[in-house]
Each structure stands twice: as C-alpha cells, then as structure tokens.
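One structure is given below, encoded as structure tokens.
What you see is the complex with one protein chain gone and the rest in place.
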Amino acid sequence: MSLLSVENLVVRHGLLQAVRGVSFTIERGETLALVGANGAGKTTLLRAIAGAHQPAAGRLLLDGANLTSVPSHRRVGMGIALVPEGRKLFVQMTVEENLLLGRTAGRPGDWSVDKVLDMFPNLKPRRHARTGHLSGGEQQATAIGRALMSNPELLLLDEVSLGLSPLIVDRVYAALQGLIASGTTIILVEQDLNRALAVSDRVICMLEGRVALEGSSKAISREEVTKAYFGLHRKSSGSVPA
Amino acid sequence: MSNQIIQGILLGGYYALIACGLSFMFSVMRIINLAHGSLAVFSAYALWWLASRYHVSPFVGLLIVLPLMAAIGWALQRFLLERSARGGALLPILTTFGLAIVIDNLLFEQFGADTRSLAPYIGSLSYDSWEWPGSIYVGKLAVMMFATAIVLLGGLQLFLTHTRLGRSIRATSEDPDTAGLVGVDARRANAIAAAIAMVTVGLAGAFLGMRATFDPYAGAPQLLFAFEAAVIGGAGSLWGTLIGGIVLALAQTLGAQVHPQGFLIGGHAVFLVVLFVRLSASGLGLRDLLRLGKTS
Partner (left out) sequence: MSTLATMPVIERGTATSRIAAMAVALIIALLAIAPQFLSAGSVDRMTALFIYVILAAMWNALAGFGGLVSVGQQVFFGLGAYFAIRLADAGLNPFLALFASGLVVGVVSIPLSLFMLRLRNGEFAIGMWVIAALTHLLVNLDRLVQGETGTSLISLNVYDAGTRRATIYWLALASMTALLAILFGLLRGSTGAAIRAIRDNEDAAASVGVRVTGTKRLLFVLAAFGIGIAGALWLATSITFQPKTYFNVQWTAYMIFMVLVGGIGTFEGAILGALVFFLIETWFGGTGVWYLVGLGATAVVFSLFLPRGLWGTIEERFGLRLLPVGYRVRLAAADDDVTPSPQQTTMHQEKA
C-alpha cells in the first residue's frame, strides 16, 4: 500500500483555487520532488498534506487511513512533519526549545537533540541561543531538526534552500542525502530544478494548481520539465495550449 | 514613612497576583479579559460562602475553589473566547465586558449589596504582625501575600521554560498555526493557559477577601489595578508585574499621604505618567510593552 495517496485534492484560499484537483501517490522510502513556477500551488499542496489548510474537496490517505479532516497537530503523531517555507521558527525560543517542541506529539524513535546537533554540528554552540538571532543556514538546520525530532515517516520540505548561500545549501542537501539513505520518505518543493532532479526518485511538475507532468527523475529530461514548468507541455495530448 | 513604604511594597504583592493572570492571558491569547476583576471577586465570594455556610477555612476552601476556577478558565476559553477571537481583536473586549456585567449582577442577586470579608474566617492572621527593627510592624498576611506572589511568578516562569506544556503554550502564543504543524494542540494549549490564568485569579480573589472587604461590584477596580500593574511593569518579564504592582501600590500610598482621596488618584496618575513617558519615548505600541518576556 502506498504511504500517502492524494486524491483529487482541491484547496481554496478565499475565492482563489490554489490546488485544483491533484492526485498522486508516494511509496515508502521514495523521494518525490514538486517543481513548478511561483503560484503553481506547491506550497499550498504541501501545507494541505501537513494539515495547515483544510481541503475544499478530495481526500488524503496515509497508509489507507483517511487523513482529510485530521487536525495538523495529530498528523505529526501519525508520522507527517513539515519544514515550512520561511522556516517559521519560534524566534523567542532557543534552538533546543524549538527542537524539543518537535517532540511534543511525535512518534517514538531515536531522534534527539544531541542527534540533531551531531547532524548539524554548527548548531552545537548555538544550542541555547534564541533562534531569532541565528543565521539563515542555522535557522534552516533548526527547522529541519525540529521536524526530525518527531521521527517522521513522511518528511515534507518546502524550499529548504531559499535564501541560503550555495555552500550552506550543499551542506543541507548532504544532510538530506543521509535521511534518504536511512529510508525516510520525502516530498520536497524545490526551485532549483537540477537539485530537485538529482535528489529525487520521481518528479511532479505543477502548473496553475494542477499536475502538468509526472515521471521518474532519472528517465525524464530537463527540457520536458522546463516545458511543463511554463505550460508548454500537456501530459495527455502533448498539444501546446493556446 | 519607611513604614508606609514597606506596607506599600507588600501591597504590591497583591497587585502582582491580580495582574499576572491578566498579563499571562494577554501574552498567550492576545486577549484582555475584561471579566478578570469580576472573576476574582467571584472567587472571593465562593470562599466566603464556603466559610460562612460550611465553616470551611478559606485556605481549605482554596482546594475547592482553585480547581473550580481552572475549570471556569478552560470553559471560558473553549466556549467564549475562542469563538469571539475569531471575529477579530475587538470582539473579545465586548464579549468579556458583557460577561463581567453578568457576573457582577448575578453576585448582587445572590449575595446582596452588603460588603463582605474573609478576615473573620482566618483567625488572628488578619491582624497579627511582626515587629521589625525600627518599630516597623508588618502584617503577617501582607508578608504571606508577597511571598505567594513571588512563588507564583517564579513557578510560572519555571513552568513556561522547563516543561513541555510550558513550551507548547509559549509556542502557541508566538504562532498558533506553526505550533499546530510541529504537533502542538493550540486549542488545548490556550485552554490550559486560560485555566492557569484563572487559578491565579482565584488566588488573588482569596487575598482580596482576606485583606479587605468586597462587594458584588468590586470587580471593576480590581481589573483596573491589574491592568495598571501589568502595563507599568510589563517591560520584559513576568517579574515586571511584581515591579509594576509595587510601583502602583507605592504611588497609591504616596497619594494617600498627600490627600485623603489621593490613594486611587495616585495610582491612576502614576499609570498614566508611565504610559505617557513610554509612548513618547519608544514610539512603540503598548502591545510591545505588555508582552511577557519569554526567557530572560
């Protein structure tokens, strides 16, 4: 059984339909990359999976269990953790406190504050610093660590490289490779197409709230994705829209 | 004079007690509960009722009244404040104001206009005092009140920084949506915070009844005292409420020296002066001034 099934999901922001009937599945241990232009609905989709948005229609199934109306804090206990866009740390609280918050409803497992600090050694001296005073890279590491502290089965990463220097991004991705190797299922939203294709097993390209292209990251060509990205490619007919 | 100063400082302990619940609820839920004072008076009446009717000492009565206050806080958040806060920042003011009117008048209906006091039920504690060097007499009750304030504020601080629940409450106060995404049940955290706030209100009500008299409409001045102490001292930490309470009490004591009617005037005046200085100096909103220090 698939770990997560998304079925005809529709999410609205007021009058605006951000996600317009998206369906896909993800298997255990798989890494799925969501790509697409700004406003394509990637972040909304990810946040809906985490429970931050209530879908207007469609279903979410985790291991076959209906997740659609489960509140976000209970989804953490079911094994879903989100690293939100913009990191969304509790800036009045310390690194350690932010990490411990991740344990609030998490599943049993071997992630601990020390293990996170081993994974991101540059956080070690900042353990008792308020996260509001950290650099972007340190903040991103804390945000990832906070999500890991709940021992997630499905990790959702939203634009983890945004605003970071290439060097730091390399470091973050090296850490992600470790997670992937350990069998964590990951859905990541990434602007950098090369990185997205390199790290993932499968890629979904979104356009205006719909899935424009889906395929294996190894088999698919960069050109195909780029076309879908700009709406020059249609999955079914392949015709160019007017 | 030094005698008066010491009495003033000790009275500040009471104001800190009544202010800390108001300040706590504001920092967590961004709601100023206008029924705050009325709920403190309700607690005083509950203790008085237990004492006069069933001869339960007010200290034993707290074992019943404080859990009751916690339950009231929980229900208040779940059934009133949560719903009204969804309607914007202004609606909770109206809801809690309406609630204050209901509580005040129900108390009047039940207990009449007579002023009451818990003093007759606490034996000699209400008038016993210690003599300090320099022939200064300090009331045992006043010292107890001050010590309670310190223990309560310190306990709250430890709770907020060192327990999982405390961290959940702080996370919710900072960003309820993200708190949910990391696994914190924000509704539960808010309801627990409201319950804790009401326990402090219950304690404050007990001391209000022991150190003075109260009547059904005594809630409004208590709300004003709580608000003034919270604003005067609320620059950085929970301990600010204690400082605010002391400043308020000293200003009242000083006012009373100047004029027979000066007790309340002195308190209100120092509040407005502090407010004026802060607002002109910082240019910040009061929101920043009232905010509790998280970990200082």
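Every chain is named by a letter (A and B) in the order it is written, and numbering of its residues begins at 1.
Here is the rule we use: a residue touches a chain if its C-beta (ideal position, glycine included) is under 8 Å from a C-beta of that chain, and two chains touch if they have at least 3 such contacts.
What you see is a predicted model; the values in this text were computed from it and never measured.
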The listed residue (B:Leu80, B:Ala171 or B:Ala186) that touches the chain absent from the view is B:Leu80
Hey, which of B:Leu17, B:Ile32, B:Ile169 or B:Val199 is the one touching the hidden chain? B:Ile32
Among B:Asn3, B:Ser52 or B:Asn105, which residue is in contact with the omitted chain in the full complex? B:Asn105
Name, in rising order, the residues on subunit B that touch the hidden chain in the full complex. 26, 31-32, 34, 80, 83-84, 87, 89-95, 97-102, 105-106, 108-109, 220-221, 223-224, 227-228, 231, 259, 261, 264-265, 268-269, 271-272, 275-276, 279, 285-287, 290
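Following the convention adopted for this analysis, only the chains that are shown with their structure count from here on.
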Considering only the defined contacts, which subunit B positions touch subunit A in the complex? 164, 167-168, 170-171, 174-175, 177-186, 294-295
Would you pull the subunit A residues touching subunit B in the complex into a rising list? 50-52, 71-74, 76-77, 81-82, 84, 88, 90-94, 97, 100-106, 130, 146-147, 150
